[in-house]
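The complex is shown incomplete by one protein chain, all other protein chains being positioned as in the whole.
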Amino acid sequence: MNTTALEYIVFFAASLMMLGGAVGVVLFRNPVHAALGLVLTLFGVAVHFVAQEAHFLAAVQVIVYAGAIVVLFLFVIMLLGVDKAVDLTIEPIPIQRPLAAVMTVGLVGLITAAVVKAGDAIGTLNPGLGIDVAGDIGRDGQVVSSDGNIQQLARNLYNDHVLAFQLTSVLLIVAVAGTVLLTRKWPKQGAAA
Amino acid sequence: MIAAIEPTWYLIVASLLFGIGAFGLLVRRNPLVMFMCIELMLNAANLTFVAFATSLGDINGQTAVFFVLVVAAAEVVVGLGILVSILRRRPGATADDLAELKG
Partner (left out) sequence: MVELVWLIPAFPLLGFVAILLGGRKLGEPLAGLFATAMVAASFVVAVLIYLDLLGMDEAERSHTETLFSWVPVGDLQIDMAFLVDPLSITMCLFVTGIGALIHLYSIGYMHGDPKFSKFFLYLNLFVLSMTLLVLGSNLLVTFLGWEGVGTCSYLLISFWHTKDANATAGKKAFVTNRVGDFGVMLAMFLAFGAVGSIDYAVINDSALAGTLTTATATGIAALLFLGAVGKSAQLPLYVWLPDAMAGPTPVSALIHAATMVTAGVFLMVRINPVLGAAADWVPTTVAWVGAITALFAATIALAQNDIKKVLAYSTVSQLGYMFLAVGTGAYVAAIFHMVTHAFFKALLFLGSGSVIHGMHDEQDMRKMGKLFKLMPITASTFIVGWLAIAGVPPFAGFWSKDEILLFAGAENWALYAIGIVTAILTAFYMTRQVVMTFFGEQKWGSYANEEEAADLEVADDDEPVATHGAHGEFKPHESPPFMVIPLVVLAGLSIVGGIIQLPSLGIIPKNWQHKLLDWLHPLVEFEGSPVEGIGEAHIEDTTAYDMKVLLIFVAIGAALLGIAAGWAVYQKKLAKPIEPELLERGWGYDAAISWFMGKPGREAFQATADFDSTVVDGAVNGVATAVRETAQGVRKGQTGYVRQYAGVIGIGVVLLLGWFVVIRGLL
């Protein structure tokens, strides 16, 4: 399958958004600006998801991440009043920035090297998991599935990973309950909040 | 005409994202921004999962992303709750205030 120019442009635009947002998160002095950078990154990732025909995930990404989590971030920032610009030049640990730089460069470099070397072992992209592609030829030359992405995902989730699913729901409840307890302001009887 | 977009590219891009997130985590001192960098890293992982799911033709990769998403949400909730509790009492706190292990 040949890639069309559009796909190219989509790929690079999405990557640009993603990486640009990330850089923004790291470099903006105001936490609110950083949160906005995060939103940009999340959108970029969502576009990548769509490009790989993981439509459901793209939707969920936007709704949950960008819609809920980042909003939560902004709420907390506003609540605590830390929405002032911070001085980024202060660094009490002198070795920290070189350390971080070394680590980042090493990590990215090594992964890139490994991935590039692996090359063909990773396989080619064969989007047979999208919505409108009933009868698409999969990796082995056979028809992958006639279901759409959501159906496949649902089938996999509720058949093979039902236990994990249930546990995750418990996790959510516990998280919420725990957080409410954590942040509650106790009546003043000597107990700390 | 042009080379196909290999899954390799996605992996490289994801690793870049991960690197930036890691760098930010180590360098920024504001706890909330550090949290956001963690989210960046999680997203990088998600992207990797999906790239592999597509290249291997296996839906389990996307299921994994699903779960990562859920857990990340829960984690943010709890984490921010803790942060609120702390920052309410000490408004100017940064990660460097945790220096009890100094020895």
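Worth a mention:
Chains: A and B, in written order; residue numbering restarts at 1 for each.
Simple rule for what comes next: contacts are C-beta pairs under 8 Å (C-beta built on N, C-alpha and C of every residue); 3 or more make two chains touch, one makes a residue touch a chain.
The model shown is predicted, which means the values in this text are computed figures rather than measured ones.
Of the listed residues A:Lys84, A:Lys117 or A:Lys188, the one in contact with the hidden chain in the full complex is A:Lys117. Residue in contact with the omitted chain (choice from A:Ile9, A:Met78 or A:Ile93): A:Ile93. Listed residues A:Val50, A:Val64, A:Met103 or A:Leu171: the one in touch with the omitted chain is A:Met103. One chain of the complex is left out; on chain B, the residues touching it are 22, 25-26, 29, 95-96, 98-103. Taking the complete complex into account, residues 92-93, 95-96, 99-100, 102-103, 106-107, 110-111, 113-114, 117-118 of chain A touch the chain not shown.
Note that only the chains that are shown with their structure count from here on.
Mean C-alpha positions place chain A and chain B at a centre distance of 7 Å. By the touch criterion given at the top, residues 1-3, 5, 7-8, 11, 15, 18-19, 22-23, 25-26, 31, 34-35, 37-38, 41-42, 45, 48-49, 52-54, 56-57, 60-61, 64-65, 68-69, 72-73, 76-77, 79-82, 86, 90-93, 96-97, 99-101, 103-105, 107-108, 111-112, 115-116, 118-119, 122-129, 138-139, 144, 149, 152-153, 156-157, 160-161, 164, 168, 171-172, 175-176, 178-180, 182-183, 193 of chain A touch chain B in their complex. Chain B contributes residues 1-13, 15-24, 26-30, 32-33, 35-37, 39-40, 43, 46-47, 50-57, 59-60, 62-63, 65-67, 69-78, 80-85, 87-89, 91, 96 to its touches with chain A in the complex.
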